[in-house]
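Below is one structure, written out as C-alpha cells, with a few remarks after it.
Heads up, one of the protein chains got dropped from this complex, but the rest are sitting where they should.
For reference, chains read A and B in written order, and residue numbers begin at 1 within each chain.
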Amino acid sequence: MCPAVMEIRLNTHKVKFLPSGREALVNEGSTIYDAALALGLPLRVECGGKGTCGRCVVKIEAGPCAPTPHASIAPDKEKKGYRLACRAAVAGDLVLYLPEESTLPAYDIDFETVVLSEDDAKRRKALDGLIVSPVVERRTLDLPRPSLEDNLGDFERLARGLKIPGLTGGPRCALDLLKKIPAALRDSCWRVDVTVADPGGRPEITAVGPAGGAPPVGLALDLGTTTVVGELVDLATGACIRRAAAYNRQISCGTDIISRIIAAGRPGGRDLLRGLALETIGRIVERLLAHAGLNAEAVAAAAVAGNTTMVHLLLGLDAEQIRLEPYIPAVNRPPVLRAADAGLPINPSAPLIFAPGIGSYVGGDVLAGVLACGMGRSEALTLFIDAGTNGEIVLGNRDWMMGCACSTGPAFEGIGIACGMMAAPGAVEAVALETPGAQPSLTTISCAPPRGICGSGMIDLMACLFRHGILDRKGILNPQSACPRIEERGGHPAYLVRKKGEDGAAKEIYLTGVDLKKLLLTKAAIQAAIRTMLAEADLDTRDIARVVIAGRLGEAIDAANAIAIGMLPALPLERFEYVGNGSLWGANLILLSRPAREEIRLLADRITYLDLSTHPSYMEQFVASLFIPHTDS
Amino acid sequence: MKLTGLQIFKLLPNKNCKECGFQTCLAFAMKLAGKQAKLDACPHVSDEAKEKLGAASVPPIRLVKIGAGEREVLIGEELVLFRHEKTFYHKTALAAQVDDGMDAVTLAARAGAASSFSVDRAGETLRLDLIAVKETAGDPQKFAAAVRSVKASSPLPLILVSKNPECLRAAIEAVKDSRPLVWGADAGNVEKVAAVAKEFSVPLVVESGDGIDALAALAVKAAEAGVEDIVLAPLSNSPAARLGDFTQLRRRALARTFKGTGYPLVMAAGGSGYEGAAAAVAGTCKYASVVVLENPEAWEFLPLLTLRQNIYTDPQKPLQVDPGVYKIGEAGDDSPLLVTTNFSLTYFMVSTEIEASEIPARLLIAEAEGQSVLTAWAAGKFNADVIAKAVVAQGLDKTVTHKRIIIPGYVAMISGDLEDKLPGWNVMVGPQESSDIPSYMKDVWAKA
Partner (left out) sequence: MTDQIPTSAVRRVRIGNTAAQGGTRAFSVEVGGETCLPFLHFEGEMPLRPVIAWEIPDVRPDDWVETVREPYAAVLDDPAAWARLAAEKMGARLLCLDLRGTNPDKQNRTAAEAAALVKKVLAEVNVPLIVKRPGPGEKGNEVLTACAEAAQGERVLLASAVEDDYKTLVAAAIAYGHTVVAETPIDVNLCKQLNILISDLHFPPEGIVIDPLTGGLGYGLEYTYSVMERIRIQALGGDAMTQMPFISFVGQEVWKTKEVKVPVEKEPRWGDRTKRGVLWEIATAVSLLHAGADILVMRHPEAIAAVEKTIDGLMKKG
C-alpha cells in the first residue's frame, strides 16, 4: 500500500483588535478569544471560554464571522456584527472592535497612606512577641584589603567577614553574583553591604554593594485566584513601604480554580497561566518599585501566600491532580526557591518562600491567615473565615484545629456580578435603606463617585432588601413588594441602586436577580461549611469565643448584615474581629520572623482537613443554607 | 455511649505522627467516631484510652449466625433506630415456612421453590434466606423426617419451630452441624429447650406473649443456662402492639442498659396472602431481623425482597439513579436526546423540566458516581469520554436519527471534545439551569 502524500497546510488569519490596533496571527478554526489570549489582551471571559457568561462580546468590523447565539446578544446586535469572542471561529482575516466592557478592568490599586498606617498598627500587633528575624539579613562589613600575606580570595574574604557561626564549607552564592563580587568589593573600597539569606539550611549571599545603600526590602505577596496583592516591606523594621493590588490576569482563563486547572492542562496551558501570573505580579512589583523609588535588585526576599492551585500555576507545576480524586497536589510545602527560578522580577538570588498548605483545597493562603490571627497560640475556640474565591474555614484553638474549603465563587470580588467590582475607589462598600421605596444611601471607597458594588456593599444590600421584604427568603426579588426600584435589566428583575448621573455615577448601578442568586450561593457555601464543621466537632455556635474574618471582604463587612443574611453565625458583635488581608499578613510574618516560620510549619502538621465534597451532610447543610437567613432560623 | 471525634481525640496522644495512616490525630479520632478506623492502628495509644474506647465499640445487639457455609445468615449488630442515621446493617432474613403435616413431595416442592428463587436487581441477587419447618404433631420422628426432606431439597439454613424438646433434639440431630435456628423456648419450657440449644450450640429463639419485660427475663434465663446466641420473638396481640414491642426492644437494646434485650428480633408474619405480606413489610421496616412467611407464593418474593433491598440501602451514599436511557413522554429515536449525571436530584430536576416542556424526549443518564454536573465535571467524571461511551453503550449512536445531543450548559466547554469523540454528531449546549429547559426545548430545539 502506498501512503497518500498529503500536504498539510494550516490556514492562518490575521485578527486585528481595535482600538489598540494590535494584531494576532492565528490558525483557522481558532477563536477570537484564542487570538486575544495570544496577545495577552485582558478579555473578560469569566466562564473561562465556555460560552456561558456572555461577557466577551466583540464587534466584527470587517471579515467573515458566523453568529454566536447567546442571550447576551440581542438579534439586532447580532445583525450589527456582535459576537462572543470565545465562540467565534476565525475563518478569515478579521478586524474587530473590543468594547471596554468586554475587557477586564486593570484596577491597579495603590493603597493610600491612611490605610497603610492603620494596617501598620495591626501588623505591629500581629508581630507582637515575635522577634524580627527576617529571612534575609543585611550586614555592613569593613573588610581588610587583601595583601600578599592575607591572600584569601574575594569570596572567601567576604565569607570570613560574615563570621557565620557553625558554617563549614562557606555560604552559597549564585554564579552571576560571584562574577560581580570582585568589582563590587573594590568599587566600594572594601566597605560593603552584604545581604545574606538564611531561610533555614545553608546561608546564601544574595547581594553585595557599597555600604550605606538603601536598606533591603522584602516582597510579601497574597496570590489570590481573583486578586493579587503585593506589599514592599522594610526588612529591618517590619514597616510597610507600599502596597498595590491587581486582578489576577489568569481570570481570562476562567474565574474559578477548576477552569484554571483545565486551561493549564491544554497544550501550552501551563506556560500560558504561569506567564499570566508573572505578568500580574510583574505589574504590581513595577508599580511598587516606582512608588518607592527602588530598583528590582533592592528586593532581597519574597514570601508568597497563595492557595495550592495558584502556587502550582505560578511555578508551572502540573495542577491536574488537584481536581482529580484523591486530590493530591504536586507539593503542599514548596521548598525555598530563588526568585530567578520562579521568574519573579526581583533580585534573582532573593529567597522565595511559601506559606505551606495542608492539601489541595486548604493552601498556604489560609495557613498564613491562621498564623496572622494567632488562633494557634490561644485557648479560645476560634472560627477563622477567609472568604475569597474559595471560602476557607478553620475552627479550633491551640489544642486542635480543623480546616475545610468550600467553593464560593468570585461574586464578592465583583466578578460575575452585573455591576460588581473589587474593593477599589468608587466601589459601593456600605449600603443603608430607610424604607422599601427609598433611595438607598451609599458609602463608597475613598468617597469617590460610585462605579460599582464590592462584596461588603452586596452583603449590605442583600440584608436591606431582605429586611424590607423586597427579597424573599429564597433570595428572589419579590415583584409584589411594590418597590419602585425594581426594574428589568437583561431579562431579569433588578434592583436599581443608582441611575446614571446620580451622585456622579458614570453608569447605572443595579443588582439583578441572577446576581442575588450568586450571592445566595456564596453565603450558603460559607454558612454550610461553618455548620458542617461545628457539627463534626459536636460544638454549638455559642461555643465560639472569637470569629476572625480575613480575606478581601476586609473590614468593610458589616457583621450585623452578614448575620442577617446568615453568612456569619449569629453571635454577639463583639466576638467578631477583622484581620484584614490575613494571607498578606501571614506572608509578611514569615518574611520577617523566624518563630513565625516555625509556627506555620507546625500549623501545617496540625490542621485536620475536612473534605466537604465527600462529607455526607455538607450538601444537606448547603440546601438548608440556600434560604435567608437559614431554613432553621 | 457514643463518643464524638473530639472526645476520642482527647484520649489520643496528639503526636500527629501519621503512623495510623491519617494526617493528624484528630482526623484519626473522627474516623474512629465514625467507625471507619480501628484503634489498633495507633501504636501510641495508652491503656486507659484503650479501655475507654473499647467498651464503646462492642455492638449493642449481638451478632447471631444461622446455618453454616455459603448460605450462612448473619443477623444483629444493628446500631441505629432510623436508617438515615447510619445504614441498617444485616438485612432482614426472609424465611418461608412449611410444616411436618405436609407430605414429602409438597415439602420438597415448597422448599425447592423458595430456595431456587433468584432475581438480579440493581447490583444485588435477591434470594430468600431461610426455611422454617414447623412441628405440628408432637412426633419427633415425623418432625425429623420432614426436616430431613426439606434439607435434602434446599441449601438454605433452617429454622426449627417446636416447643417440644424431644422433637427439637431429633430434628437437630437429623441435620447435624448445619446450625439451625431453634424457635422453641417460652416461659413453660425454657430450661429444657435452652439445654438442647446449649448442647448442640445452636442459636435459640425465646418467645413471650406477656410483654417485653417477660421476654427479656426469659432471654436472661436462657443466657444463664449457657445459650449465647439468642433471638427474641415478642408475640404481640395486634399489629399495633407488635410495632410498639419491636420499637421498644430496639430502643432498649441500643441503650445497652436493659438486660436481656441486646439480641436480634424475629417475627412471624402470620396470615397468608396480602395480609401476611403486609405484616412482612412492617417487620422489614421496623426492626425484625428475621421475618417468617407462612407458605408464601411466588408473587410475594420479588416485592418483599425489593422492599428489603430498599430499606437496607446505605442512605449516606449520594442518591443515584441507574445509568441508562430514560424516556420522558412518548419518546422515540427522533426525539431530543439530553444527557446529565446520575445524581438523583439532578435527574429529578432535569426530568421534571423536560416533562414540563411537554416535548417527549430521552434523557441519557451517565455514570458519574452520583455527583452533580459541575462537581462531576470538576473531578473528571462527567466529560466527553464518559458521555461518548454512554452514548455508544446504549446503542444511541445507531438509533438516534438526528445525531444531536444536548449537554448541560455548565459543561459547554466539553462540546468540542464530545464532537471529536462522536463523529458526525452535533453537540448542542443546553441551559445551565434546569428551569430553563422548557424554553430551550421550545425555542432552540424546535428550531434546530
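Please note the rule applied: a residue touches a chain if its C-beta (ideal position, glycine included) is under 8 Å from a C-beta of that chain, and two chains touch if they have at least 3 such contacts.
Quantities reported herein were computed from a predicted structural model and do not represent experimental measurements.
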item: Touch with the omitted chain, as defined above, among B:F301, B:Y410 or B:W425; value: B:F301
item: Contact residue for the chain not shown (choose from B:L81, B:A108, B:A195 or B:L374); value: B:L81
item: Identified contact with the non-displayed chain, of B:L254, B:L364 or B:V400; value: B:L254
item: Touch criterion as defined above, residue of B:Q36, B:T125 or B:S238 at the omitted chain; value: B:S238
item: Residue among A:R191, A:R266, A:R473 or A:R542 that touches the chain left out of view; value: A:R473
item: Residues in chain A touching the chain absent from view; value: 472-474, 620, 623-624, 626-627, 631-632
item: Footprint left on chain B by the chain that the document does not show; value: 81-84, 117-119, 121-122, 238-241, 243-244, 247-248, 251, 254-255, 274-275, 277-279, 281-282, 284-286, 297-304, 306-307, 309-311, 313, 315, 319, 321, 329, 344-345, 348-349, 352, 355-356, 358-360, 435, 438
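Going forward, only the chains that are shown with their structure count from here on.
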item: Chain A-chain B separation of Cα centroids, rounded to whole Å; value: 48
item: Residues on chain B engaged by chain A in the complex (per definition of touch); value: 4-7, 9, 14, 16, 23-24, 26-27, 30, 316, 318, 375, 377-380, 409-413, 429, 432
item: Chain A to chain B touching residues, read off their complex; value: 47-52, 258, 262, 323-325, 358, 399-402, 536-539, 605-609, 613, 616, 619
